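My structure is below; once you've seen it, I'll send some questions.
The complex appears here without one of its protein chains, the remainder shown in place.
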Amino acid sequence: MTGNNHIQLDSNGRLKHFLTTEGLSRQLLVEILDNAESFAGVAHRAVKKVPLLRGKTIVNLFFEPSTRTSTTFDLAANRLSADVVNVNLATSSTSKGESLLDTLHTLEAMHTDMFVVRHSSSGAAHFIAGHVAPHVSVINAGDGQHAHPTQAMLDMFTIRRHKRSFETLTVAIVGDIMHSRVARSDIHALKTLGVNDVRVVGPKTLMPADIESLGVRVFDNLDNALQQVDVIIMLRLQKERMLSASIPSESEYFRRYGLTQTRLRLAKPDAIVMHPGPINRGIEIESSVADSNQSVILQQVSHGIAIRMAVMAMTLGSLSGSLAKNDENPDN
Amino acid sequence: MTGNNHIQLDSNGRLKHFLTTEGLSRQLLVEILDNAESFAGVAHRAVKKVPLLRGKTIVNLFFEPSTRTSTTFDLAANRLSADVVNVNLATSSTSKGESLLDTLHTLEAMHTDMFVVRHSSSGAAHFIAGHVAPHVSVINAGDGQHAHPTQAMLDMFTIRRHKRSFETLTVAIVGDIMHSRVARSDIHALKTLGVNDVRVVGPKTLMPADIESLGVRVFDNLDNALQQVDVIIMLRLQKERMLSASIPSESEYFRRYGLTQTRLRLAKPDAIVMHPGPINRGIEIESSVADSNQSVILQQVSHGIAIRMAVMAMTLGSLSGSLAKNDENPDN
Partner (left out) sequence: MTGNNHIQLDSNGRLKHFLTTEGLSRQLLVEILDNAESFAGVAHRAVKKVPLLRGKTIVNLFFEPSTRTSTTFDLAANRLSADVVNVNLATSSTSKGESLLDTLHTLEAMHTDMFVVRHSSSGAAHFIAGHVAPHVSVINAGDGQHAHPTQAMLDMFTIRRHKRSFETLTVAIVGDIMHSRVARSDIHALKTLGVNDVRVVGPKTLMPADIESLGVRVFDNLDNALQQVDVIIMLRLQKERMLSASIPSESEYFRRYGLTQTRLRLAKPDAIVMHPGPINRGIEIESSVADSNQSVILQQVSHGIAIRMAVMAMTLGSLSGSLAKNDENPDN
């Protein structure tokens, strides 16, 4: 059992915390995808709720703001019938000088069941998972430049919906690889699920030195990288990188790494285009590509709710047996 | 079908979005009032909830802050058993440079059912309704100086509760007509419901040039305008207008347009006094008038919840048949 699994899995090998895709077994990743497939159906019912987490309390601990991600976790929790508490850490006890651990232990003492953690420091979610009480699960909603595992799993879900099998795929990940927790979590998930040919593309200044050790091929020319790929994952370019010396200018970046209609033709005709959002039109991606039939960007958002429902239910141990028997019915 | 109805009604003539009172039929306005009458009873039950919108997700999109209005929409949604997501747009993706439409489409992809929109620009709710997915309804919670249709309908509801019929009424609307979305939406609703004599009163600098085209009579002397009226709708004077050159001073405004006990005696003895709130005591209205038996200002607030419940349930198509069969019962 790797260091990550030691903390993520309980003694029966079941998911206790969800902190990173790194080190998790293929079987477990597939189990997450299969459970999410069941939950995806819930969104199309007249009543979009199941009572699986009724009476559970989920705390959103967002140290870094993210409306999009926090909203999808909120909705996932609502649709599982859990209660959600949003702790505004800017006005909370941490600003009164209380230590992070004291804040955590205080929240635990309120009989809360899960912390969804977003933090600008790599390792924050692991740190928290290492210190919570045994009854609490932690889900990493993005930590620094380290990991964003629910984003990676919604990406895998979206790929599986469009492509038969992972083994035969070629996937290109394009942009600021160095600072991207999405890239890192995607690479671990893709490799574990059997994707042989994962390509990372971006300016040399934004490419980590040791990235090839993850089993990927490095490109700095986008045209070369896109040849015959099945899946293109565009990364968001952080405005702050543009202001720093890392890249020359927005227009120069777009000229070299922007996904245009012309470039998209280098990929397979049925290639899909993904992006974690929010998108910068005209910087990472041409507007017409973002809105094209090959773009599955909005599907990713939808799938994000199903993935988060699956991971929440699994870590809280509420998915023994089939989902069917937990279905919403008039008595609940 | 007018331009407004084209977007507000579905192909069966049922309310799909609620953006403005302008152009809606008398029958439809009465249907809203009748449905609200049913919901008004819910507030007096031991359990103030009906399961009509159970499993529906409503997004509050308040680009302009308004605790009062957002709270009543929140409560209306709660009492219909819907889930509510408040999107804080100040810290959201729009601040990361994402376009409004991308934000909307992202929220839609989360399988949300309704956007309640408040925006400082006239036309914002129409724009959004013109671009949302077919399954999403939009309710205008106030857009710029254009419309505030739920406020107008709660005003109509309040008038109907106190007066027998709209046809015989005389109604005076007093204050800053030019900048008031409430005035505009009230005028459309009053005229459609058959009020013959609608009077608008205010300083010439705050009176739109073409207002008579809406079928109202213009006054600049409040004493003249109040003669024998049945209903007085006072408008809120925005502090920012007082700072601009539009009016001379608070005390001068009160002297000329403030509703005092003395002036109220010019109206019919059973005239009712309304105000959308929050009130500025001693500027638009004398304190004793706001607190008098003729004031129905707090009743307006109560009715606002019933009206919003009605409009939410109608636009989401959850009001086929009688409300009775959807009543809360021990199994739900």
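Each chain gets a letter, A and B, in the order it is written, and its residues are counted from 1.
Following the convention adopted for this analysis, a contact is a pair of C-beta atoms (placed from the backbone, for glycine too) under 8 Å apart; a residue touches a chain by one contact, two chains touch by 3 or more.
Just so you know, these numbers come straight off a predicted model, no measurement behind them.
Trainee: Determine which one of B:45, B:135 or B:265 touches the chain that has been left out.
Mentor: B:45
Trainee: May I ask which residue of A:32, A:50, A:87 or A:169 touches the chain that does not appear here?
Mentor: A:87
Trainee: Which parts of subunit B are in contact with the chain that was left out?
Mentor: The missing chain touches subunit B at positions 43-49, 65, 67-68, 71-72, 74-75, 78-79, 239, 277-281, 298-299, 301-302, 304-305, 328, 330-331.
Trainee: For subunit A, which residues reach the chain that was dropped from this view?
Mentor: Per the touch rule, subunit A residues meeting the hidden chain are 54-57, 83, 85, 87-89, 91-93, 96-99, 102-103, 105-112, 331-332.
Throughout what follows, only the chains that are shown with their structure count from here on.
Trainee: Between subunit A and subunit B, what is the gap in Å from one C-alpha centre to the other?
Mentor: Result: the chain centres lie 41 Å from each other.
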